[in-house]
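This report concerns only the one structure given below.
Of the protein chains in this complex, all but one are displayed in their positions.
Here is chain A:
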Amino acid sequence: MNKLLELKSINAAYDDTLVLKDVDLVVKENDFVGIIGPNGGGKTTLLKVILGILKPISGEIHVNGSTIGYLPQINQVDKKFPISVRDVVLSGLMGVKKLFGRYSPENRKRANELMDQMGILHLKNKNIGELSGGQLQRVFLCRAIISDPQLLILDEPDTYVDSNFEGELYDILDQLNDHIAIVIVSHDVGTICSHVKTIACVNQTLCYHDSNIISQEQLKAYNCPIDLITHGEVPHRVLKHH
């Protein structure tokens, strides 16, 4: 299997605070990796390093293939910005089009197809400020995958959306996973564990679990103060004593 992404002994810091210590991670084709960990554990920092937004102080990053599709947290953008849904979706092509590129009719057709698939085609001329959280999330998902990336990275896509959309989102991701490797960060361990194939727990160091089942003992060992879930036909979670 092809390696799409490889991180080797990454150390990353903000000023003098070390956030990631000696982190290794490999993402291969068809992977569906869930990244979990406590607040301040370095989840977002890890994404920033992978995406090339933050330069690590040491370590190697290898990205194979085309651009990486990225879905940021939706509160990261200005919802009153004068931009239409269609323009946001097409902006996912800027990595391919570079500075001077113009959109071809195929690009526009592809954008329409994606918006249709996600059920937001009727909103294409709307300003993003007129959308609900779930609709905006779909717009961003279209933007993330319009360039046909081999790797898709999602930063807490389940925040600010209702559980109804959350279910739909994971259905969409399951379909996408047929041809795209996915890395997803979430604080909602219960939901992600029932969808991802493998789990990585980040708390300064990274611990990779080669399955989507983790035990309370493992969590303790890696110092992860989070809820534990167990798997079955119906996913349910067991909370710690309190």
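Definition applied: contacts are C-beta pairs under 8 Å (C-beta built on N, C-alpha and C of every residue); 3 or more make two chains touch, one makes a residue touch a chain; residues count from 1.
In this text, contacts and distances are computed from a predicted model.
*Asks:* UniProt names the one chain left off this complex as which of "Imidazole glycerol phosphate synthase subunit HisH", "ABC-type quaternary amine transporter", "Aldehyde dehydrogenase family protein" or "Zinc transport system permease protein"?
*Replies:* "Zinc transport system permease protein"
*Asks:* Identify the residue among A:E6, A:D24 or A:D87 that touches the chain left out of the display.
*Replies:* A:D87
*Asks:* Could you tell me which of A:L51, A:L121 or A:I172 touches the chain that is not displayed?
*Replies:* A:L51
*Asks:* Can you list, in ascending order, the chain A residues touching the missing chain?
*Replies:* Per the touch rule, chain A residues meeting the hidden chain are 14-15, 51-53, 67-68, 70, 72, 76-78, 81-84, 87-88, 91-92, 94-95, 97-101, 127, 129, 143, 147.
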